[in-house]
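What you see is the complex with one protein chain gone and the rest in place.
The block that comes next holds subunit A.
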Amino acid sequence: MTEAKKTPLLDDLEKGPWPSFVTEMKKAAANNLSAQDLLGQLELSYEDKKAHWKHGGLVGVMGYGGGVIGRYSDVPEQFPNVEHFHTVRINQPSGWYYNTKALRQVCDVWEKYGSGLTNLHGSTGDLVLLGTKTEHIQTIFDEVSSFEEHPMDLGGSGSNLRTPSCCAGPARCEFALFDTTDLCHELTNEFQDYLHRPMWPYKSKIKISGCPNDCVASIARSDFSFQGTWRDDIKIDQEAVRAYAEGGFDIQGLVIDKCPTKCMSFDGSELKIDNANCTRCMHCINKMCKALRPGDDRGATILIGGKAPILQGAMMGWVIVPFMKIEPPYEEVKEFLEKCWEWWDENGKTRERIGELILRLGMRNFLRAIEREPIPQMVVAPRANPFFFWWPEETVQD
C-alpha cells in the first residue's frame, strides 16, 4: 500500500447528516489502490477546480461496440493506479429489483478486478462499475456473463439503443397500468443487437413508466417514452370517498379545485367525474388512492423526442401514439419502434437525435414514414403561421 494521501478538502464532505461519498470512497480505499488514487486525484481536482481525466477513451469487449466507457487520468505520474479508470455498464434488472446473491457475485468480481467503487445506478439505469484497467475488461465481462444464477450482460453506450429502464411497475405499485418490468425486459432482449452494436446516427433511449406520474422521467430523458394510461372510466369507491371527507380531507380544495380540466364535482356524499373530459393527469387518484383507481381498458401513450439541450435545445417527448394496447408479445410496440428507427437511421445526420430529425424534416414526413395519421392530440396548439406545405398529390394544377 502506498501511503494514504492527505485530503483536507474532501474530508470536509464527511461532515453533515447526508451519507458521505467521501466516507464510502475511503472505505473502498482501505483495500484498493485505485480507489486510494482516485481520492487523491479528486482532491487535486478540488484544489485545481478542474477535471483530471483525458479526453475520450475507447475500450470494449469482443463482439460488442459499446458498454464500456474508457477513461484515462491526465496525471498518471502522480496517481498511477487510476491511469486507466474505465467504467463498465452492467444492464440492470427491470425496476432494479435484486436479491443479495446477484449483488454479492457482481461485488466479488468487481473487488477482484476493479476499484470496488460503483454507481447504483447510472441515470440511464445501468449498474455502473467505476474504474478498472483495460486488461481486466474482457475478464470482467466473461465472469459476470457466465454466473450460473443471475448472469449479467453489459448495458449500452455509444450511438446505439441504450439500456431501457422502467419504473417499479406492478411489482409494487397499484397505479401501474401494464407490466412495465416485463415490457422493459422483453424490449431489452428483443433489441440486443441494437444495444450492443452501435449502428445508428446517435443514441436512442427507451424508458417505461406504468402511469402518467412517470417515475422514471421518461418524458424528459428518453427518445421513446412509454407512459401507462387508460381510456375508460376512473373507478370510484363512493364509500371510500366519504371516508376521506369524514376524515377531514378537503376534497373540494385539494382535489376538485385542482383538477386541470375541472371535470369533477363532489356534493358531500357523491363524487362525480366527467371522464370524457378527464386528461388522466393522476392528481385525484394520487390524492385519494384508496377511493379512486384507473380504469380497466389499459395501455400506454407513446411520446417521442425527449433529449438534453445539445444541439437544438432540450426537448420533452411529445405524443405520437395516444393509446396503444401493451400486451405480450408486444408485437405492435416492436413494429412501431422498428419503423421509427428505420426512418431515423436512413435520414438522420451524424449525432442527430430522433427528436431533432423530426424537427428538421417535419412531423408530416415522420408520420408518413411510420404510417400514422396526424391527429389533434399530437399538438398543444395548431400552427400560428401560414407557411404550410402540401404534398404534390394534394395540389391541383391548372
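To be clear about the criterion, a residue touches a chain if its C-beta (ideal position, glycine included) is under 8 Å from a C-beta of that chain, and two chains touch if they have at least 3 such contacts; residues count from 1.
The rule is simple: contacts and distances are computed from a predicted model.
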The chain not rendered here carries, per UniProt and among "Tyrosinase", "Cytochrome ubiquinol oxidase subunit I", "Sulfur relay protein, TusE/DsrC/DsvC family" or "Monovalent cation/H+ antiporter subunit C", the name "Sulfur relay protein, TusE/DsrC/DsvC family"
Given the contact definition stated above, which residue among A:G155, A:P201, A:G228 or A:G305 touches the chain not shown here? A:P201
Sole contact to the chain not displayed, among A:G125, A:G158, A:G228 or A:P294: A:G158
Which is it among A:T100, A:S146, A:T350 or A:N385 that touches the chain not included here? A:T350
Touching the hidden chain, out of A:G56, A:G247, A:G268 or A:P329, is A:G56
Which parts of subunit A are in contact with the chain that was left out? 54-66, 69-70, 72, 84, 157-159, 193, 197-201, 203, 345-346, 350-351
